[in-house]
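Since the structure comes first, as structure tokens, the remarks are kept for the end.
A single protein chain has been omitted; all remaining protein chains appear in their positions.
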Amino acid sequence: MAAALINVPKKAKRGDIIEIKTLMSHIMETGYRHMASGEIVPRDIITGFTCRYNGAEIFRADLYPAIAANPFISFFTTATESGKFEFEWIGDNGFSETASATITVE
Amino acid sequence: MRLASAIVAMLLMAGAISATEIPQGERRSGYSFMTPETQAMQDDDTSNPGMLWVLDGEALWKRKVGSANKACADCHADGSMKGVAAHYPAYDKTLGRPVNLEQRINLCKANHQQASPLPYESRDLLALAAFVARQSKGDAIETPADPQLEPFIAKGRELFMQRQGQLNLGCANCHDDNWDKRLAGSAITQAHPTGYPLYRLEWQSLGSLQRRLRACITGIRAQAYDFGSPELVELELYLKSRARGMPMEAPAVRP
Partner (left out) sequence: MHRPPPTTRRQFLGFASGALMVTLRPAEATPAMQSSAIRQVVGEAVVRAGKVKLDIPPLVENGNTVPMTVVVDNPMTPDNHVKSIHVFNEKNPQPNVGNFYLGPNAGRAQVATRIRLADSQKITAIAKLSDGSFWSASVDIIVTLAACTEEVI
């Protein structure tokens, strides 16, 4: 099942500032909702997101229940060399997902 | 208090439901009633959460299931679903009544894949419907010119017009007579189903037109019809016919 939608330009010129957009499928259950019986629906959120560019971390985020379901995160980086972006999401209940995208930098 | 007095004002207009559809030139998609930020969420495929379901649907489309061990893709060539969702609900000869897209998918599953039907509003059924509906993006909505559909469209119009529930409101009271006004903080749209299945911010999930209709009917304090009931299909059919000519935009994003 597709879990993530990634938007990274396929090509860029060296030195270009590029925008990276990510969308991950996740309910982001806050832990503050109640069932009709009165019981709390337990928290189940993504807590961390990391992006590596050819192995080096270029962006990291801590997520809290205030981040909406199906978290969308966009950020920028400078295109320095051709290679691979690796994305990782971790969260409650052992949640762990990865995705990647390649870029050609001329 | 403002909400109550707005409703009282509408009730006082008892009997003043207009019997005419919104003229073609004045038809506006729910998209046009949204803020630019929400419109931007829909416009960009990589930021539209509904696309997560479309991607899931694409994977399911290719998966062999059922005792026939067939995938949808085995019978339906690439691109063959273009325009289909824009023409649904459509008449089913065997059943002798109209079926909507989700029901058609389940009928195919049962008849051709020999697989069990997917529950209404399940993730898989929504994903497949989203994938198929997406293939109609930009296509004009057109109810099939099948004379056998006419009595059902008429029934749907009746359901749209009838006053019901504790507030004695009909769909037309808001969506034909008072669109572009506001109900509490929300814009009243013309209620055209151009974007279904869609990602509703209120649900934080993708959902079907039937889910939205049930929510509306509950909202006016009437008893909602069950998923898959003939009334909901007739309403869907009438709404599509009332939106004739408008382009499909599934999967849309709505507040």
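Points to keep in mind about this one:
In this document, chain identifiers A and B correspond to the written order of the chains, with residue numbering beginning at 1 in each.
What we mean here is this: a contact is a pair of C-beta atoms (placed from the backbone, for glycine too) under 8 Å apart; a residue touches a chain by one contact, two chains touch by 3 or more.
None of the values given here were measured: they were computed from a predicted structure.
Among the residues B:I220, B:L239 or B:A252, only B:I220 touches the chain that is left out of the figure. Against the chain not displayed here, subunit A makes contact via residues 17-18, 30, 32, 34, 38, 57-69, 71-78, 80. Think of the hidden chain as still there; on subunit B it touches residues 3, 34-35, 37-38, 40-41, 121, 183-186, 201-202, 204, 207, 211, 214-216, 218-220, 255.
As a convention for this text, only the chains that are shown with their structure count from here on.
For the pair subunit A and subunit B, the distance between C-alpha centroids works out to 31 Å.
Taken in their complex, subunit A has these residues touching subunit B: 1-3, 5-7, 21, 23, 25, 27-28, 68-70, 72, 74. Taken together, the subunit B residues at the contact with subunit A in this complex read 44-47, 49, 51-52, 55-56, 58-59, 204-205.
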